[in-house]
Structure formats: structure tokens, C-alpha cells
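Here the complex is missing one protein chain, while the rest keep their positions.
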Amino acid sequence: MMHLLYSIFVDPFVQMGAAPDLLVQTLWDGLVSGVLYALIALGFVLIFKASGVFNFAQGIMVVFAALTLVGLAEHGVPAYVALALTIVVMLVLAVGVERLILRPLVDQPEIILFMATFGLTYFLIGLGELIFGGDPKVMIAGQLGLPSGSYRITMAGGYVQLQKIDIAAAIIASLMVAGLGILFNRTRIGRALRAVADSHRAALSVGISLEQIWVIVWFAAGVVALATGIMWGARSDVSFALETIALKALPVLILGGFTSIPGAIVGGLLVSVRQKVGEFYWGSLVGGGIESWFAYVIALVFLLFRPQGLFGERIIERL
Amino acid sequence: MSERSLDTFPRLLLQHAAVRPEHPAIREKDLGIWQSWTWSQVAVEVRALAGGLAELGFRRGDSLAIIGDNRPRLYWAMTAAQILGGIPVPMYQDAVAQELEYVLQDAGIRFAIAEDQEQVDKLIECRERSPGLEHIFYDDPRGLRHYSQAFLRSIDAVQELGRGRSAKQPDFIDSEIEQGKAGDVAIMLYTSGTTGKPKGVCITHSALINAARGGCGFDRLTADDEILSYLPMAWVGDNLFSYAQSLLAGFTVNCPESGETVMTDMREIGPTYYFAPPRVFENLLTQVMIRIEDAGAIKRGMFHYFMGVARRCGAEILAGKRVAAGERLLYALGNVLVYGPLRNVLGMSRVRVAYTAGAAIGPDLFRFYRSIGINLKQLYGSTETCAYVCLQKDGQIKLDTVGIPAPGVEVRIADSGEVLVKSAAMFKEYYKRPDATAETIDAEGYFHTGDAGFFDQDGQLKIIDRAKDVGKMANGALYAPNYIENKLKFFPHIREAVAFGHGRGMVCAFVNIDIGAVGNWAERRNIPYSGYTDLAQKPEVYALVRECVEKANAELALDPALCDSQVHRFLILHKELDPDDDELTRTRKVRRGFIAEKYGVLVDALYSGKTSQFIETQVKFEDGRSGKVSADLRIEDAKTYPPATARKAA
Amino acid sequence: MAVGLDSGKKIGGVVLGLEGITLSFGGVQALQDVSFDVREHEVRAIIGPNGAGKSSMLNVMNGFYQPQQGVIRFRGREHCWMRPHAAAAMGIARTFQNIALFKGMTVLDNIMVGRNLKMRCNFLLQALRLGPAMREEIEHRRAAEEIIDFLEIQHIRRTPVGRLPYGLQKRVELARALAMEPAVLLLDEPMAGMNLEEKQDMCRFVLEVNDHYGTTVVLIEHDMGVVMDISDRVVVLDYGRKISDGTPDEVRSDQAVIDAYLGVAH
Partner (left out) sequence: MLYREVGQYKTSYAADQALLPILQDKIGIAVLLLIAFVGVPLTASDFTLNSVLIPILIFSLAATGLNLLTGYTGLLSLGTGGFMGVGAYACYKLMTLFPHVNIIVFILFSGFFAAAVGIVFGLPSLRIKGFYLAVATLAAQFFLSWCFIRVPWLYNYNISASIEVPTKMLFGIAVTGPTATSVTRYLVVLAIVAVLTLLAANLVRGRTGRTWMAVRDMDLAAELIGIRLYQTKLLSFAVSSFYCGVAGAMLVFLYLGNAEPSSFDINQSFLILFMVIIGGLGSLLGSFLGATLIWGLPILLRHVPTYFGLSIESAKVDQSTFMILGALIIFFLIVEPHGLARLWQIGKQKLRVWPFPY
């Protein structure tokens, strides 16, 4: 018993102190994958904010975008052309989703739309595999001009390794967030988007139809998904295993709240760091692999005390 | 108990309670299910009620007014009154207070049983002017909690009194039943009468039992039959079918939940024995036709195809005649696909015998029901003859006759063409009206029905009109207005028609369109309208009605005796004829004389060749308020056809 | 014709008392120190211009909102706040301004849900539908049917409420509340959005409920004619404060009420 308590409350911290480089490395790894979580969460939030849809398919959209890009490149399409074409594909997808799912389901309960995105997920999995096959592929990071290799920083008797691609990812993510921030706050479309979040009728008064807005946000989420796919693919492979990152991003959303972009980012980083640290220092206690559910348990406990999330607005129930 | 002693209704009740105590006697849809009472339970209830009535001073010869929808307790009240040697007087539930008051005074009624608050209110209103009404009992206490009048009691309270009485005097009821005689008046029904004030028709136990026994034997009714009783209790038909025959054969009477749910209740119960006046059959058919028009093209096509098959051979198959094997096969297929489901939707799947009477039924309508396998038959009778004069025999059904004289009935045609009837199932007298009684029953004991008719070559009676309405046109030709009106009314778009022609050179008519059928027709053609008056004056509607009139004319032209009765000119009335405005009787017969007087200006306009006429009329609304309806009525000519003599010659 | 209708009605002592109720939402004052009482068997109306805090008042009465200050006294017991289901168990039922029926269920099932508190059979017996559970179902079905009969909704018994027109839904909601056999019935704008005929029907039903079951009725209504016709006493709220309280005649002639109503453009 004492041993167990020791290994929970003392040993990990002793380790942290003994090898600060390892701690920093773990933190960095957590932060980096946090950026990717944050990107996925960003896609979720975009769509949720504007159309009230909890898009379960965001994960598969990442895979689908990455697969399309790599698939096109494999057929000899130059990298940048493939990138452009993939963006077009994401636009087509956005239009398709709006026409075939959102429009017929307008005014349905949120939970129905949520389930519809399960359908979309399965459809895209089937379609992706049918077209591109189920084998893992290598991301064309180099052709797209993304850096490879790493920086090594020595510290405290050891070193910390920073992958260049991770740094690039962080930069691109920041740029996208900034871009979206501008889109949301500075443009007419942005005003409409925010209006939609409040009330559908208000959006109509801004002069942009609901349908257009849906296409725009789904397209934006598609582009975010593409970026996420490229980054993630550059770190590992492009495969359907990526799909599960969407599930990992869910707790992020719960912590961040479904409607808050800053929340998505902070939540993504927090969850990821906690997850990595938890796995590294405590995971062995329970046989490892706690990454898969640790974030959920945190989110669950969190939800019990603050059902509307970290940054979400308080809900007042009325009758 | 021997057959001989079963000569009053109370004795019949005791007999069923003894022979089939557990057999359901009556059901009522209440609180969502069919509450049932067995014959023995009914006997107990009726005894209690009779005892209570006696306790409150109901004596031999007293009358008991009964007013309300068909409810078990109201039926029991009839038997209870009969046990005490009293006379139940059922009344129409939609009668207004004045009408009730007349009957209450005429029959000197001291006791009344009402269904609910609505009827109680009417009776209380009557009582203010006719204090002879000493006691009012009610079935449904809803809304009556704070009615503190001493003369008001619930039926439950009366039964409580009765139970108290039988505790003190256990053999009282039985001795009362013992005193009853077959010749006692069992019931008094007020005839609405097309002219004059209503008369109370006194019918004895023996007459009603004879009629019931004749009918039950004729159609082999047994205790296992089921009937839905939804027609007014004040009407002789309901008395014969739901009361007399049920008590004779022991079959089950089913009371619907409310007027709105009759169709649903009918579907649930699935009566084996069914009665309805032609207008009910007509409404049902109209609904069927409207609904099928809303069906998809394939189903609609299939429906019409198989209805065609049924028209060709359905009635013949039902009548057991020879039909080609191919047709028979098609009919069998149609039975699975259309007729069976249709009977099911109508609630008539189990109907073994269905009757219609009260007015002439359109041949198409009659044939429709027979062709889908429903054994619909016609009968002829009146209140005075216990609705028991002629019945159609299975296998000998004709569209335009009312069948052969029923067992035990003698029918004669007077020289004037009037139908005369003599039987054991006849009324005793008009209450306190010996003059009227003498007028209708002649020295030989024949009752003068007032209907004109003749026997055809098969010995079946054909009724053409009321005898007094049959007249002569200016050229001396026979004029039977009812016959013409019925021909018009057989068209689904025409609800009522009033013909004029006695002593005139040509026949003209008023028409009421059927707002349901024509309304639907107009909606399909995108003809907007705001209400009856507006719709009635649409040129399209006039064209529609003219088409009907001309078809009727073409048929009339074929009959040498009636070819002069073709309708030359017509107009569509601006309001629906209404019993509340005295234009129709409560049984919806047109009061031709009254109408001719009320709308004299329109009649004149018809015969003066005008093409339009302004009219303003007082109307009573349902809530008792009155108002005015006015309109400029169009008058149109209809094409007439030359007599068909030429064709006959050829 | 209600012959001698009022003769039998006996208004009893105070059944529900509210003292110094104060309620606010994040700085918005909904109710300020409101006190009034409801007597047994009476029809008590709460009126006031839009936003006067009428619905909030009902929500306090049945425990949906918790007042910051004040005491609710129900049948002699004091409560600072009642939990909604506790309020229901004590005999407070209500209907809602924006109909809160269970849309996916039939009329009969909605009413049967109202019987829920009266049903005792455990879950296992229900699953097996054994004797006691079956008897209980039937007993309560009968009770539900009596309410159906009372409110004249036999013809829609098996219809899912989502498919009913508005007026009938209101009636079904009343039926569901009645199924709870409440001592106090709170009606939030029972006649809102109805046509004249439906209003008359609903008035009749409210009075009959009050009369037949002896239920105390507290209602919010905008139609002044209706309020003045059917209520025994009226309390008037304006901007979360009570400005008048008394019989319809007293309230009608109260200057504060006249001012409040004239001051609000309708």
C-alpha cells in the first residue's frame, strides 16, 4: 500500500527533478501534439459555432484531405497543384455536406445532426478506402517545402530534441488561428457567422444566406483539416489510424467549450501536455496505454463541475 | 316459462336473465372500453330502477319521458316503466324545449329521465311552464353538482331507493310484472308529422312483440347477433331493432361513446345486424369516394376497376344468381383487394342483414352496398305499423321496391292508390285523439298509410309518393313530387330538392347542394367560396346541378306515366333547409307546403320566367340566435326530353 | 344554464402562502418582496403587464426557481425552496405557457405519466407485468379515462400529442396536470393563443375542475375579461412588485392597476 502511494505521489516528481531534460522533452512533445489537437478542435468549433453541428467527422476529414493530397501526388500531380486540387475537393465536400445533409436537416435537434456526422464519417471512410486503398501512405512534406530534421538543445546534462516540422506546425497553426480571427471579427462574413451563432434569423438580416454560411464554415473546417492532415502526416504516416485523433480531440472540446476558439487552443495544449506527462510518469503503474482514456476522465470530472466547459457560456434553463 | 306467457317486455327480460344470464345484453363504450352488462345484470338494474320509480309515486298508466342519446340506462328505464305498467315516451334528443313541452303536456307526463345536463336544463325550462312534471332523473351527473332542486335525482339515487324498497317488499316487482298484460300500451312514440302537431302513437306489447317476432323469424336473428344502436330512441326503428327485437331474440345492443365516434365504434363492434336510413348510407359512400380520390393513382385505378367489376356482377353474386366463372374469379380477387377492406373500413365486415327505410334509397347507392357484398335490404313501415309492413326477402331484392308483405301482414291497395295495411303489429290508437285514430283506421281494421304505391308483377310493393302529395298537372298528367325529388336527391351533389307542379303546366324545383360533396368538388377545381350561400350561386355549381337535373329528366322521359314531370326550371336555394326552421321534419322530410308558402316569391319567379330573384330569409342558428340570410338567386332552365314513346314503338 | 352554480362553493383557509419572495437572475430583479396567499378551493389570478414576473412567480411556487429570499408556506409547512418533484408530490401541478407536453407520446400516455406519483409497483413486477403491476396499470388507466371523459378528449386518446392542434394540446396539458390529483393547480396562460370558442371551453373546464374536484386554481392570464369572470381574487404584479390584491372589482378600480396598464402600451 505504501509502495503504491509512493509510486503515485512521490516517485514521479522525484523523476522529474532528477532528469529535467526528460521533463522538458515530455512537455514539448505534449505541446506539439497539443497543437494538432487544437487544430482539430478548431475545425470542430468553427462548424459548431456557425451551424450548431457537432461534427464528429472532423477527424475523418483530416484523413480524407491528407489522403487526397498524397493520392494525387502519387499519380504524378505536382505537389502545389495537388494542394490546390485538394482544397477544391474540400470545397466540393463542403457544398455536398450542405446540400445533402445540413439543408434537409435544418431545424432538427442537435443530436440528430450529431448522429448524421457519424454517417458522414462512415461514408468518408468507405469512400477514402475505396479510392485510395487502406494502406498507410507517406506525406509529401518535402515537396510542399516543409522542413525536416531537428534542433537539439542541450540542457541540464541532457538534451531536448525539437523537430523542425513541429515548429512549422506551431507557426502554421498560429497563422490559421490569426487568419480565422480576422475572418470572424473583421469581415462581413464574420459578422454573419457570429450572428448565425446567435440566431438564424439574425443572419438573414445581414444579407448572407444560411446556406452560404454553412458552405463557408465547412470549407474553412476542411482547409483546417487539410493543414492538420499535412502536419500529422509529416510526423507519422497518412492512414486511417489518424481518424482516432478526432476522438482524442473530443475531451479538448469539452474542456475548451464548444464555442470558443481560444478555448479550443488552450484546451488542446492542456490536454495533450497532461496526457503525455501522465502517460510518461504514471502510465506504467496501470500497465500503460492510459493515453486513450485519461483525457476523457479529466474531461468527465471537469464536466460534472462545469457542464458548459471552460470558456462556454452559462446555460439558463427556462420553461 | 312458456312461449305464451312471454307477452310483455318485462317478462322477456326475466326470461333472458334466466336462460342466458351470462350473455352480454348491452354494451356501452365508456371510459375507453366497452362496458358490458349481462342479461342477469340488466335484470337487476332494471328491477332497482323500477322499484325506485314506484317509490317515487310512479303508478300504472303513468308516462315516463325519456330523452337523450342511446344509453343503457335509458333503455333500462323503458323496461322499468313497463314493469310498473307505465308507458315510456322517448323523445328526440335534439328537440328544443318548446317541442318537449308540447309532448310533456299532451301526454300529461310527471316523470322524465334525461341523459345529461343539456337535457336536464331543457326539462327544467319546460317545468317552469308545465309544473305537471314532478320528477327529473339524470344519467350523467356531470355539471349537475350544484343543481339543488328537490325534484332532480340521479338514476343511481332512484335505483338506491328501489333497492331499499325491494328489501322491504321483495316480491313487489314480480307482482307488478305479473299484472302486466299483452294488450297494455308498451310505448308511446310521437310522430313528427308533416302537418299539424305531433300525435302520440300508442303501441301495445303484443303489437311490438309481434313485429319483432316476425322480423326475427324473417331474418333468423339469434342471441349471437350484435347491433349498434345510434339512431334516436324516439324513432320507431330504434325501438323495434334495439329494444323489441333485442329483448325477443336476446342479442346484444351496443351504444356508441358519442355522436362523433359512431364510425369508430361501429368498426370496433362490427355489428351483424345493421340499420340505417338512406342518408347514412349516402354519407358513408360520399366519404368513401372522397377518400379514395386522395389515394395514389394505382390504388385509385384498382379501386375503380374492381368497383366496375362489382357493379357488373356483385349484386348478382350476392343474390346467388348465375355469373360467368371469369367474372366470379375477378370478383373474388376484388373481394380480397377492395370489397373486403372496404367493408372493414365501413365496419360492415360482419353484417349479415342490413336494412334501410324511412325514405327512398337511390338505386345506385343501394346497388353499391349490395355489390360489395353487404346484404342491404329495404323495408317499409311506419310508426303506426311498428315499422313492419314489407320486407325484402334474401334473394329477391329489387332496387325500386320495398319487398313483399311481412309474415302476418295483409296489404291492400285502395282505389285511390293508397296503401292499406292490416296486421297484429299495429298501433292501438293516437293518444287522446279518437278522431285521428278513426280517420286512419277504417271500419275493416285497415290502417291507411297515406302512401301511394302498387304491387309489381312479382308481388313486391313499390311506393311512389305520399298519397296526398300525388297530384295532377294542368294537362291532367300524374304528378308525384316525391318521386321527382328523390330522383334528384340520388345525385351525390344534391342534398335536398323540392318540386312544384301540381296544377301547373310544368315542373320546377328548388335544390340544396350537398356542401360536403360540392365543396370538395369545388376545391378540386380551385373554385374559391366563402360558405354555402356563396358556393350555391357559382355558375360552375349551377352547371353541375343542371347536368344532374337533365340526367333525371332523361330518365323520367322513359317512364310514360311520369314523362310530363320533367323539371323545366330550377334554382339553388341560398340556405340549407333545416328542421330548426321548420322546413324539414326531424326525420328530414321536406315540408313542401310550408316551403312553398315561405318561399312563395321564389316559386312565382320560377313560373314567371325571371332569370334571377332577390330573397331574404330569417334563420335560426344552432346556439338559438337568429339572423338573416339574403341573396340574389339565379334561376336556370334545364333541357327536357321528348317522351320515349317513339323508342317504345320501335 | 348554471342554475345555482355558486351556491355550493366554499372557499376555505389559506393553503399556499408566499411571503417576501425575492428572486433575481444575475442582477435582473424578477420578483421583489412579493407576498400573497391562496385560499383553498378558490380561483386566484395573477395578472400584470408583460415582464411583470408572473411566470417567475409560478416557477417559485412549484420549486422550479429558488427565491433568494422569502418563505413559501404550503399546507402549514414552511419551505424556503421546494424541489420540483417534492412540490409535485405535495400536490402542486402546473401547465406551461409554451405547452410542455411529451410530444412523442400519446394523449393517454401523457396523462398516465401524470399518474406516475400515484403508482407504486416496482420495476421487476412491471417487467413481468405480474398481478399487482397489471392491476395498478388498470386502476390508473381508469383514472386517466375519467379525466379524458371529463375534458372531452375521447376521440384523441391514442393520438401522439405532437400531431394535435394547439388548443387541444392545451387541454391535454390540463388533463395531465389533473391526473396528478393536485391540491393546487397552477395554470400559466391557459387560454393564450386560443380562439373565442376554445377560450370559452377552457374557461368552462377550469371552472368545472375547480368545482368538481375542488381544486384550488392559480392562473396567469392576459385576457382581462376571462380573469374578471372566473377568478375569486386577483393579485396584480408590475415590474416584479405586487401593486394590488383583491376581488376582481376591487382590482379593477384600483388606481395603481389602472396606471400600470395605461403606462404599458399594448
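Order of writing sets the labels: A, B and C. Residues in every chain begin at 1.
What we mean here is this: contacts are C-beta pairs under 8 Å (C-beta built on N, C-alpha and C of every residue); 3 or more make two chains touch, one makes a residue touch a chain.
Predicted model only: the values in this text are computed from it and were never measured.
Asks: Using the touch definition from the header, name the shown chains in contact with the chain that isn't displayed.
Replies: When the entire complex is considered, the left-out chain reaches A, B, C.
Asks: I'm checking contacts with the chain that's been left out. Which of A:V89, A:I167 or A:L303 qualifies?
Replies: Residue touching the chain left out of view: A:L303.
Asks: Of A:L23, A:I101 or A:A225, which sits in contact with the chain we cannot see?
Replies: A:I101
Asks: If I consider the whole complex, including the chain that's not displayed, which of C:V14, C:C121, C:A192 or C:M224 touches that chain?
Replies: Candidates C:V14, C:C121, C:A192 or C:M224; residue touching the omitted chain: C:C121.
Asks: For a quick check of understanding: of B:V44, B:V280 or B:L337, which residue touches the chain that isn't displayed?
Replies: Checking the options B:V44, B:V280 or B:L337, the one contacting the hidden chain is B:L337.
Asks: Among C:E137, C:E208 or C:D223, which residue is in contact with the omitted chain in the full complex?
Replies: Only one listed residue reaches the unshown chain, and that is C:E137.
Asks: If you put the missing chain back, which residues of subunit B would it touch?
Replies: Missing-chain contacts on subunit B: residues 27, 32-36, 267-270, 288, 291-292, 294-296, 299, 302-303, 336-338, 340-345, 347-350.
Asks: Please output the residues of subunit C touching the missing chain, sorted low to high.
Replies: Within subunit C, the residues that touch the unshown chain are 62-64, 84-85, 87-89, 93-94, 96, 100-105, 109, 112-114, 116-117, 119, 121, 123, 126-129, 133-134, 136-138, 141-142, 176, 180.
Asks: Could I get the residues of subunit A that touch the absent chain, sorted low to high?
Replies: Residues in contact with the chain left out: 54, 100-101, 104-105, 108, 110-112, 114-116, 118-127, 129-130, 134, 247, 250-251, 253-254, 286-290, 292-293, 296-297, 299-300, 303-304, 307, 317, 319.
In the analysis below, only the chains that are shown with their structure count from here on.
Asks: Closest chain to the protein's overall Cα mean, using per-chain Cα means, please.
Replies: Central by C-alpha mean position: chain C.
Asks: Report back the single chain whose CA centre is most distant from the CA centre of subunit B.
Replies: Measuring from the centre of subunit B, the most distant chain centre belongs to A.
Asks: Taking the mean of the C-alpha atoms as each chain's centre, how many Å separate subunit A from subunit B?
Replies: Each chain reduced to its C-alpha mean, subunit A and subunit B end up 78 Å apart.
Asks: Whole-Å distance, subunit B centre to subunit C centre, using C-alpha means?
Replies: 46
Asks: Pull out every residue in subunit C that's touching 2 or more other chains.
Replies: If we look for residues of subunit C contacting two or more partner chains, we find none.
Asks: Which parts of subunit B, given as residue numbers and ranges, touch two or more other chains?
Replies: none
Asks: Of all residues in subunit C, which touch subunit B in the complex?
Replies: 1-9, 108, 141-142, 145-146, 148-150, 154-155, 157, 208, 211-212
Asks: Considering the complex alone, what residue numbers of subunit B touch subunit C?
Replies: Against subunit C, subunit B makes touches at 30-33, 121, 124-125, 142-143, 145-149, 257-258, 260-261, 264.
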